[in-house]
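Shown here: the complex without one of its protein chains, the others still in place.
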Amino acid sequence: MKKLITVLMAVAFVCTILGSVAWADAFPRSWLWDTNALKMVDTSKYKKKPPYVIGFSNASVSNSWRVYFDLQVKAEADNQKDVIKKFYVTDANDKPDKQIADVEDLVAKGIDLLIISAATMAALDPIVTRVMKEGIPVVCVDRRVKSDNFVSFVTSSNYTQGRMQMLWLCEVLKGKGNIVMLGGFAGAGPAEERIDGAKEILAQFPGIKLLDLQYANWSPAEGKKIMAALIQSYGKKIDGVWGDGLQVSGAMEAMNEAGIKVPVTGDHLNAFIVRAQEMGFPAMSIDFPVSMGADSVLTALKILNGTPVPFIVDVPRTIITTVDTENVKSDMPWSDMAHKDWPDDSWNNTLPPKWLPK
Amino acid sequence: MQALAKGPAVRSPVSLSSAFEKYGIYIFLGLLFITASLISPQFLNPQNLKDILNQAAALGMVAIGQTVVILIGGGGLDLSVASVMATVAVIVAHNTRGQDALFFPVALICLVFGLLVGLANGILITKRKVQPFMATIGMMIIIQGLRFLYTGGAPKGGFPPILRFLGTGSIGPVPMSIFSLAILAVIAVIVLHKTTLGRQIYVIGGNIETAYLSGYRIDLVITVVYMISGFTAAIAGLYLAGYIGVSDNWVGKGYELDSIAAVVMGGTSFAGGRGGVMGTIVGVLIIIMLYNLVLLLHLPVQVQYVVKGAIIILATSFYAMFRKST
Partner (left out) sequence: MRLSFLKQDRTTLIVYLVLIGLVVATSLLSDIFLTSRNIQNLLRQVVPIGLVSVGQTLAILTAGIDLSIGSVVSMASCLTTGMILGREALIFPVLTLVIVLALLVGFCNGFIITRTGVHPLIVSLGMMSVVQGSLLLYTKSPAGSVPPSFDFLAWGKVWMIPFPILLFAVVAIAGIFILRRTTFGRYVYATGGNEEVARLSGIKTARVKIITYMICSFTAALAGIFLASRMGMGDPLVGERYMLDSILPVLIGGTSLTGGKGGIGPTIAGVFIFTILSNALNLLDVSAYWQWIVKGLIIIVAVAFYIQKKQ
C-alpha cells in the first residue's frame, strides 16, 4: 500500500512537472520570463584585493532622470570609498561615438571594472566586448549592449514599463476607447522598447483604437505643442494618453487648458505626479528607478569581491495609480509620492540629502 | 559685398519681380493658410489658431533679435539664443519659487542676463574679431555649462501665475503672448526704420565701407545689435517658460536654427542690409503653421522632418529666385 502511494505520488509529481512545462510553453517567452534573469554568473576570476579603481561611462546627463541617476551612482561610490580608491566618471553627451572614446580613455587610466550606461545598444557593443576580452569586467546599467558580453546588467525592463502603462490604460478604459501615444525620441532605444511593449498589450485589446503615435522628444515643450494639436484634431474623441516620461507633464498642461481630463500614464517625475493630483487626472505611474545607479555600484563591488551575481539584476520598481484596475494595483497612495516641496524636475530617489541637487 | 549699390535709401523701381520680392512671402503664407484650411477641417478652429499664435510668440521674439543680428551682415548670426532661453527659464523658476511678488525683480535680472550675454558676444566679435558663428557657439556651450552647474541638473521651483498668464492667458480672443509679440515687433520696426540706430544697422549691413566713411561707430552698433538679440532671447525664454509651465533644462532647444530659418524665409539676407522684421514674423508663422498642419494630418515624425526641410528649401528658393532677377 505504502509502495503504491509512493508510486502514485511520483507519477503525480512527474505529471505536474510535465504539465507545468507544457503550460508554460503556451505563453510567449519574453524578457519577463527570460531564464537569463535567474542565471548567476561566477565572478571568481575577477576577484581582486581592494582598493579598486572603477570607471563609470555615462551616456549623458542631458535630462533630469539622467542627472538623478548619475548622482545615485556617484553617491554610492562615495559611500563605498573605503574600498574604492578612484572612481572616474565620463559623460558622452548622448554621442555614441564619444562614448566609445570615453571608454577607451577610462581603460587607458587602468580601471579594474567598467560600469556603463550605453548611449545605444549597438554602437557600444564592440568596445564593451573588447574591454571584456582584456579581462576587465563590465557592468551594464540602465541600457545594455547588444551582445551578452558583460558580467551583469542592472536595470528595470523598458518593455515591462511600456506594457504596464498600456495595461492600466486599457483596463481603466474598460477595453473600449480611443487613445494617443506620446513617445520619447524617435530612434532612441528606451523610447522604442517602451512603445513596442505597449503595442504588445494594445494588440490584446481590440476595442481600444490607437488614434495617433507622435514622438515628443521627452520634452515638456514638445509634449504640450503636440498635445494641443492632437486635441484640435480629435477633441473629445481622445479617451486616454499613453506616455513614458517628461513629455506627459507638458501634455497635461495642454489638456488642462482644453478642459480634458482623461487617464494618463507616466513615470515618477515629480512634475507629473504633483500635477496629476492637482489637476485631477486619473493617472498611473511606473518608475524606471534612478536608484539602479546605486545598485550598479553594489553589483560592481560584488564582482570584484568574487561573489556570484545575477546576469540580470532587476531593480525593484513601484507602481502608483489614482484608480486601481483588475491587474494594476497601486503600491502606495498617490499622494505619498507627490512631493509638493520638491522641484518639478526631480525623481523619486534614494539619495542621501547632501547629494540632492540644490 | 554684392549689395554694393543697394543701400536702404535706394528704392528699386516698381516691377512684378520686385513686388514678388516684397510680397512673395505673404503670398506664400496666404497660400499655405488656404491649403491648410482646405485639407484639414480642424485647422480653422479658433482654439487651433490660438495655439498657433501662442506657439509663434516665443519663436517670433527670438527671431526678431535674430533678424537684427543677421541684418548687420558680415556673417552675423546668434547661435547662443536657445541657451539664453533655457537659462532664463531656470533662473525664474529657481528664484521666484512660483511667487508673483518676486517675478518682476527676477525678470529684470533675466533681461540683464540676456543683455550681458549679448554684450559678451558683441565684444568678442568687434574687439577680438572672432567670427560670430564661433563666438556665439562658444557662448552657447559656456552658458550651458554654467546653467547645469547652477541647477545641479534639476531645476527647482516653479513659475509664478503672472508668467503663466503671460504665456497662456488671453485678453478677449487675443492670446496675451501674441499681444506682446506684436508690441515687440512694432518697437523693432520703429527702431529699424525711424531711428539713427536702425539706419546705421542697414548701412553697416549693406556696405561696411560706406558706414566707415560716414563715421559710424561700427563696433558700438554691432555690440548693441547682439545685446538686442540677447534681450529678445531672454524675453522669449520667459514667455516659453510661461507657456510650458514645467521647468526643464532645455527650454527653447532648437530655437537657434528655427529662428535663423524663419529670418531667412522672411527675406532677410545673410549678406546683410536687406530685409526686416515683418518678413521674419511671417516666416515664423509659416514654420509654426507647417508644424501644426503636419500634426493635424497625423503624419509620423519622420515625414515632419522631410516636409519641414523641403519647405524651408522651397520657400527660400522661391523667394530668392525673384530677388535674383531684380
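We just call them A and B in the order they show up, numbering each chain from 1.
The rule is short, and it goes like this: a residue touches a chain if its C-beta (ideal position, glycine included) is under 8 Å from a C-beta of that chain, and two chains touch if they have at least 3 such contacts.
Model, not experiment: these values are computed from the prediction.
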item: Option from B:Met61, B:Leu124, B:Ala154 or B:Leu296 whose C-beta touches the chain left out; value: B:Leu124
item: Selected residue (touches chain absent from view) among B:Phe43, B:Phe103 or B:Phe148; value: B:Phe148
item: In chain A, positions touching the absent partner; value: 58, 61, 88-91, 93, 95-98, 100-102, 104-110, 120-126, 146, 186-189, 192
item: For chain B, the residues touching the chain missing from this view; value: 1-2, 74-75, 124, 128-131, 133-135, 137-146, 148-149, 257, 260-261, 264-265, 269-270, 300-313, 316-317, 320-321, 323-324
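Criterion: only the chains that are shown with their structure count from here on.
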item: Rounded Å distance, chain A centre to chain B centre (Cα mean); value: 38
item: Interfacial residue positions of chain A with respect to chain B in the complex; value: 61-64, 66-68, 70-71, 186, 211-215, 219-221, 224-226, 228-233, 246, 249-250, 253, 257-258, 271, 275, 343-346, 357-358
item: Chain A contact footprint on chain B (complex, rising order); value: 40, 42-43, 45, 47-48, 51, 55, 93, 148, 151-158, 168, 240, 243-253, 291-292, 295-296, 298, 300-302
